[in-house]
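Every protein chain except one is present and positioned as in the full complex.
Read from first to last, the chains carry the letters A, B and C; within each, the first residue is number 1.
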Amino acid sequence: MSSITIGILGATGYTGVELAKLIKKHSHASIAFVSSQTYAGKKFSDVFPELMNICDLTLISPEEALRQSVDCVFSCLPHATSAALCLPFIEKGIRIIDLSADFRIKGASIYSQWYKTEHPCPQLLAKAVFGLPEHYRSAIKDAQILANPGCYSSSIMLPLIPLFKKFGAKITTVIADSKSGVSGAGRSLKLGSMFVEANENFSAYSIGRSHRHLAEIDQELSLASGKNIEITFSPHLVPMNRGILSTIYIVGAVSAEQCLECVLKAYKNEPFIRVREPNDLPNVRCVAHTNYCDMTFTGGNGQPIIGVCAIDNLLKGASGQALQNMNIMFGFDEQEGLV
Amino acid sequence: MSSITIGILGATGYTGVELAKLIKKHSHASIAFVSSQTYAGKKFSDVFPELMNICDLTLISPEEALRQSVDCVFSCLPHATSAALCLPFIEKGIRIIDLSADFRIKGASIYSQWYKTEHPCPQLLAKAVFGLPEHYRSAIKDAQILANPGCYSSSIMLPLIPLFKKFGAKITTVIADSKSGVSGAGRSLKLGSMFVEANENFSAYSIGRSHRHLAEIDQELSLASGKNIEITFSPHLVPMNRGILSTIYIVGAVSAEQCLECVLKAYKNEPFIRVREPNDLPNVRCVAHTNYCDMTFTGGNGQPIIGVCAIDNLLKGASGQALQNMNIMFGFDEQEGLV
Amino acid sequence: MSSITIGILGATGYTGVELAKLIKKHSHASIAFVSSQTYAGKKFSDVFPELMNICDLTLISPEEALRQSVDCVFSCLPHATSAALCLPFIEKGIRIIDLSADFRIKGASIYSQWYKTEHPCPQLLAKAVFGLPEHYRSAIKDAQILANPGCYSSSIMLPLIPLFKKFGAKITTVIADSKSGVSGAGRSLKLGSMFVEANENFSAYSIGRSHRHLAEIDQELSLASGKNIEITFSPHLVPMNRGILSTIYIVGAVSAEQCLECVLKAYKNEPFIRVREPNDLPNVRCVAHTNYCDMTFTGGNGQPIIGVCAIDNLLKGASGQALQNMNIMFGFDEQEGLV
Partner (left out) sequence: MSSITIGILGATGYTGVELAKLIKKHSHASIAFVSSQTYAGKKFSDVFPELMNICDLTLISPEEALRQSVDCVFSCLPHATSAALCLPFIEKGIRIIDLSADFRIKGASIYSQWYKTEHPCPQLLAKAVFGLPEHYRSAIKDAQILANPGCYSSSIMLPLIPLFKKFGAKITTVIADSKSGVSGAGRSLKLGSMFVEANENFSAYSIGRSHRHLAEIDQELSLASGKNIEITFSPHLVPMNRGILSTIYIVGAVSAEQCLECVLKAYKNEPFIRVREPNDLPNVRCVAHTNYCDMTFTGGNGQPIIGVCAIDNLLKGASGQALQNMNIMFGFDEQEGLV
């Protein structure tokens, strides 16, 4: 099987480093360039000493990146910047996998409303494929622009999309109470991400209807159900490096058993979804450092149904899912480099 | 002001040690004895080296404890054992503060149903006072048997009781998604409490309608609202030593502003309740190592209301609240030893 | 007993907050002002929500602080800035307790060599008292300028000073391998202090002869021994909020038993020093959130002697020791507010 070359834009965040490690283990892909505005000119392994002997490439500037020829570009840049820097690659016909939110939202005005900025290339939104392999696999195969889903979103959409497809009309209220490790906040310096602030602490933030991932969650659940869906979403910060656990409350005329049966059927051939028994609740430890998404359903009987879903925010919630998408796009074994 | 002597039954768990440290700082109380089945004969500070020079008493057996004369006995024993060992003290007229669940539930049959054992002295249940100072202060003053509330329960009842008193008829669904530090699981050896199992992990357990604290939560909310209340309760384990944060979803014909106003009014003179603005969400760090209970309300507007409440599980959720109760029972300043 | 008023310069770091909490518990001292360059105009409890109802004073600017009249000023400012801002208070005859390094080093040139800056007021160095209560108590009583020792330094000097006083001539080599919680790095934004960088990590830094605390350690050990001492010092970062454990290797013609006997004698009346048996090794948990310094000695018999010493870096290593010094300076019970 032939091999491909890839580049990583904005490589010096946590998702970029994770991607570099994954590609290193991949039998058919190699890194041609890594770029960084801040660290251009330094070796990747000098910025991240853990990469010594794993990826010792010199980081190049975004401008220099534009002159590189590769089969696939991953963007680990922040939103708005990401689409703008991906654009020239797209115009050259290079396939891009964007880990930012820029190509996730179908409507430019909804994007602007949530992200408080104009979309840099709204004309391309229709061309982008939402990169949830379990639900868009055939479109992903041919995608040129792949919008990799958000971490919280993945942990909420994966258990809910099959339910909304099947029972959409019967579900009246959804509350997602999500808990994330601190790497979800990225590597930029913020007081709330300092060790002493986050350690021995547990806190809620952006609760209700304010977190940006709601844009894509509402969109995908509405598409699944065929009607307009708005959920309540409460993110929380957990003193751990990685992982997300979402506890999801569903009010409606459906039972926990029906929910469980529904996802068992929907995901029975999926290599990265593990549906568990209700007495074997998913937890972060079981999925950390893997691309698995674990889920189950319990509760009900006059009370809300409770879904529990766990992923590694940096893998199934970001770089792992991105690689899974790359494998599909380029015809590799979907699990290559991920198990 | 005169001083009192106290004894601690089952002193060698986390709540016992915490209590010993608190009493050490109290101006009007001193420890006369500490007992332990397992460690009788050893110095308390040999079992817990942190207590060196703080409490160097020799632990006595429960049998020997019965021969001690004190003004007040705290029981940090497990349920069922606790009531049985408190009984002789009660019969001697000694005031007891029981940190176990034994005197919290009004009905012996409900107790049996949740705790899977016969109550050792059901005849005393009617005499016990539920030790939530903010709601039962006047009864606490005269209590001989004080039932100190559970940790999760305190973090759920304190924000909800005022609401149920005022808006009980309008509230249709309550979901409490609670997150606790590992000390909540006690000091006995359990695989799930091992460092490597709990660290870098986040997990749900006993979710839905199975955790025992539901017995007292349902009881107190039903009393407050005047009708039968059953909530959904999902406890989770957080990789931190202490603290609980409960995120509480309320569905009903009431607004977040009304909820906030309601608790502000109910707690305006309470020294240990801090009602915060919705943009100043409570977190565990702010209450850790204190007896404070922080809370606020937000959300609503077509979505569930979200209440957020944080306490230190070992203080306002256990030993701190126990000392607050002792202060009320013996006429000391309610904040003595706690600020 | 009469009461005093105090002010805190640079109150918005970890030592300032800790000090504010300690003063709140003190029976004879109250806070008259808290200052901050960055946060002037905001309430202290808005910057640190944990201080709500504990210290709700509005932070004032350093300039406004100069116009305040208090009995004692604590400076939690960084070195160089600290002495410069303390100077006007000193000139007005106000007693100051400086938690920075500015008044710790006897020689201005040694200060410059280690701190890479000119000392702002070298003429005052001779007047400053080194604030290690166990060794300078009588001088502290009358001090106007109190130089509070460094955190690492305290954990190394307290076990070593008695040994150097008694066996100085016999000790040939000292290695201090110290491990500190992350709060020791302060609250300013640094990549190495980010949660994801420090958590699940353990690292050495500034090892050998490069950490600034060596200036005061060498000085005090040299004074104790009567000859020039230079030790090897290796600081490490531990993924915990607070606490320091120093493992100290001593090569020389002396036994572990002699060392133990020596400190037992030196510290037999000290309220905050707990000398432990060699089979009861000090650890961070036992001293965290206290002003205790725990120590013991073992090893020897043809191998180096091993001293182990643990303190809370924010208490006995900073704010707790500062308060202990204040108690001595103003004639209060030395343990007031600290137990």
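Keep in mind that, in the parts below, a contact is a pair of C-beta atoms (placed from the backbone, for glycine too) under 8 Å apart; a residue touches a chain by one contact, two chains touch by 3 or more.
Because the structure is predicted, anything quoted here is derived from the model rather than measured.
Undergrad: Where does the absent chain touch, in terms of which shown chains it meets?
TA: The undisplayed chain, in the complete complex, is in contact with A, B, C.
Undergrad: Touching the hidden chain in the complete assembly: which of B:112, B:144 or B:193 does that?
TA: That would be B:193, which touches the missing chain.
Undergrad: Which of these, C:15, C:45, C:153 or C:234, touches the one chain of the complex that we don't see?
TA: From the options C:15, C:45, C:153 or C:234, the contact with the absent chain belongs to C:234.
Undergrad: In the full complex, which residues of chain C touch the absent chain?
TA: On the side of chain C, residues 173, 175, 177, 179, 181, 197, 199-205, 207-209, 230, 232, 234, 236, 238-243, 245, 247, 249, 251, 281, 283-285, 288, 298-299, 301-304, 306, 308 touch the unshown chain.
Undergrad: In the whole complex, what residues of chain A lie against the chain that is missing from view?
TA: On the chain A side, contact with the omitted chain comes from 24-25, 49-50, 52-54, 200, 274, 276, 280, 283, 285-287, 289-290, 292, 294, 339.
Undergrad: If you put the missing chain back, which residues of chain B would it touch?
TA: Considering the whole complex, chain B reaches the absent chain at 14, 182-183, 187, 189-191, 193-200, 239-241.
Just so we're on the same page, only the chains that are shown with their structure count from here on.
Undergrad: To the nearest 5 degrees, please report the angle of the rotation taking chain A's Cα atoms onto chain B.
TA: The rotation relating chain A to chain B comes to 180 degrees.
Undergrad: Specify the chain most distant from chain B by Cα centroid.
TA: Between chain B and every other chain, the largest centroid distance is to A.
Undergrad: Quick one: chain B and chain C, Cα centre-to-centre, how many Å?
TA: 36
Undergrad: Between chain A and chain B, what is the gap in Å from one C-alpha centre to the other?
TA: Spacing between the chain centres: roughly 40 Å.
Undergrad: Starting from the mean Cα coordinates of chain A and chain C, work out the distance between those two points in Å.
TA: Once rounded, the distance between the two centres reads 46 Å.
Undergrad: Using the touch rule from the top of the page, what residues of chain B touch 2 or more other chains?
TA: Those would be 200, 283, 285.
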